[in-house]
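After the structure tokens below, expect a handful of questions from me.
Only one protein chain is missing; all other protein chains are in place.
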Amino acid sequence: MKSVKDIKKLYQNKELKVYEVVEHYLKQIEEWEPNIHAFLNVPYKEIEAQLTSLKEEPSDLPLYGIPIAIKDNMLTKGITTTCASKILENFIPPYDATVVKRLKKAGAIIIGKTNLDEFAMGSSTENSAFGVTKNPWDLDRVPGGSSGGSAACVSSGEAPISLGSDTGGSIRLPASFTSVIGLKPTYGLVSRYGLVAFASSLDQIGPFGRRVEDVAEVLQVIAGHDPKDSTSSPYNIPNYLENLGKTVKGWKVGIPKELWQKGVSEEVLKVLEKSFEVLKNLGIETVEISLPSVDYALSVYYIIATSEASSNLARYDGVKYGYRENNTEDLISMYKATRGKGFGSEVKRRIILGTYALSAGYYDAYYLKAAKVRNLIKMEFEEAFKKVDIIVSPTSPILPFKIGEKISDPLQMYLTDIMTIPVNLAGIPAISMPAGFYNSLPVGIQFMGNFFSEDKLLQFAYAYQENIDLSDKFPPLPKKEEK
Amino acid sequence: MKEKDFLLQIRKTAHLARLYLTSEEEELYAKQLQDVLNYFAKLQELNTSDVEPMAHVLPLSNIWREDEVSESMNQEDVFKNAPDLEENCFKIPRIMKRDEE
Partner (left out) sequence: MLKPVIGLEVHAQLSTKTKLFCSCSTNHDNVPPNTNVCPLCMGLPGVLPVLNKKAVEYAIKTGIALNCKISSYSKFDRKNYFYPDLPKGYQISQYDLPIAKNGYLELYVDGETKRIRLKRIHLEEDAGKLLHMGVGDRLAESDYSLVDFNRAGIPLIEIVTEPDINSPKEARLFLQELRFIVRYLGISSGDMEKGSLRCDANISIQTEEGILGTRTEIKNINSFYSLEKALEYEIVRQSEILKNGGEIIQETRHWDEKNQRTVSLRGKEEAEDYRYFPEPDLPPLLISESMVEEIKKEIPRLSQERRKYYITTLGLSPQDAEIIVSERELSDFFEETIKIYNNIKNLVNWISGEILNYLNDNKLEFKNLKIEPSKFVKIIEMVDRNEITRPTARDVLRKYLSTQEEPEKIIEKEGLRVVSDFSYLQEVIQRVISDNERAVSDWKKGKKQVINFLVGQVMKETKGRASLDIVKNLLEETLEKL
């Protein structure tokens, strides 16, 4: 039982019942959690309730009886949603995020809330207030971030699929570090209603899975217009499954020289050589392209994302919900103490940076400038997609790093996102596919597509998967002494 | 920017953001953020005089709804996560500092 496809077959052939499948995954969670801590919350009572109500539903729902893990920055009604932060440690939402509603309507079982970098700010899941998640392939290493928990649980087999969020690479990087598939859809394709906002113009929710078909199934359920999200695309969505398996012969694949030159480690390049062979065998044509503005992408991202975040996180003030520091003399002291204690240091660092970038005297030089360069980046991608169908790059310039290695140097940590960030700035979709291992450490390859071209992107990823298929490869469960 | 000036900037910014920082945090952030800001200086290299700032990713406009009332949140949900309540209102400490009277 590895993928959604497998589980569906088991149900179809009446080999297993839903509660048996759920039990299987709960057992996996029990075995793996002491090692990797991918989950913040496995709500057994609510799972029972979901199983009961599922009995009333038709069994041909698209995700009927499929367990799915949800990153803990998406609101689940009645189930604590913490964003891995002390400031929301006991927060119980009164409503479901739109994606959660759609998944439930499709028959999926929410099996747990996964760990993340606090408020999705980070690239390693080390910034969680409730403990770091470990990479199932090497417990001394990070699973990537910020959706580390969602990636690790699919990687280890604790869940067949999960949802993450991606603002600067937070789905794709952990997918690449843990050898699973992670998709960031086009901005506006998936509703952000109920996703705790980090950077409003960059955030997107996306699926993790072991197989492209599974990722496509989830996307089919969660994508599409939501009147509750004014930035969600009003257009009809295509069928993401019907082109899977069709040939990609003759497709043009862009190789952006800027993303292959700078700082990509030898190890990563070595593993990706095989990917290039695969692509050649698919009959595609490589085209060298240039995206000169991606050199500035990191700066643009950290200015815009932190600016928006500093504003989005202002609501955590201890007045209406969440943590409040008591025994304070007056309101301002309460605000400062609550936020000073409730937020972790990466979050505070980014709030300060964003507040600074927006403040009087600095707005033009930072925020406004970044917004202009962002447009340049977007235009370069638009130009490139006139010439090519897909753009390819490594997902990460480096192998998964050790826990604690980069945590004290923020700038170094930010540099791990250098391949993924330009995608969010432009708003285009991208997927990270497992490309292989270097000394047992996973390496991922990133495919980018044009706006709202997920059907093509998935078709391409599927073709790639037919030649490099790591969906059967699970990390070995560590022996108990190795904890 | 001079170190001491930047530290003052950090303090001012922390106040704007209503964040309490210990003096260690102030110094640490001042140094880390100075590095990051120096990195941002690169942006000034680019000529953007002819470029519009991107305000929205998708070319959407006039997204709005009809003026129809929907049911409000039930009271249990409103106050479920409230840190402090009195008479169905959210209770907060005195707004003005005592020495400002």
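The letters A and B name the chains in turn, as written, and every chain counts its residues from 1.
By our rule, contacts are C-beta pairs under 8 Å (C-beta built on N, C-alpha and C of every residue); 3 or more make two chains touch, one makes a residue touch a chain.
Note that the structure is a prediction, hence the values are computed from the model and not measured.
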From A:Asp117, A:Glu308 or A:Glu325, the answer for touching the chain not displayed is A:Glu308
Residue, one of A:Ser201, A:Ser299 or A:Thr395, that touches the chain absent here | A:Ser201
Taking the full complex into account, find the residue in A:Ala38, A:Cys83 or A:Val373 that is in contact with the omitted chain.
-> A:Cys83
Touching the hidden chain in the full complex, which residues of chain B are there? Just list them.
-> 16, 18, 55-56, 58, 60-70, 72-73, 75, 78-79, 86-96, 100-101
What chain A residues would touch the chain not displayed?
-> 74-75, 81, 83, 88, 91, 93-95, 97, 192-197, 200-201, 227-231, 307-308, 310-311, 313-315, 317, 319-321, 331, 335, 355, 358-360, 363, 367
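The definition used in the following text is that only the chains that are shown with their structure count from here on.
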Rounded to the nearest Å, the gap separating the Cα centres of chain A and chain B is 24
Given the complex with chain A, which residues does chain B contribute to the contact?
-> 9-10, 13-14, 16-21, 25, 29, 32-33, 35-37, 39-40, 42-44, 46, 48, 51-58, 60, 63, 65, 73, 77, 80-84, 90, 92-98
Contact footprint of chain B on chain A as seen in their complex | 90-92, 94, 187-188, 201, 227, 230-231, 233-234, 293, 295-296, 298-300, 302-303, 310, 314, 317-324, 328-337, 339-341, 343, 345, 348-349, 351-353, 355-356, 359, 365-366, 368-376, 378, 410-411, 414, 427
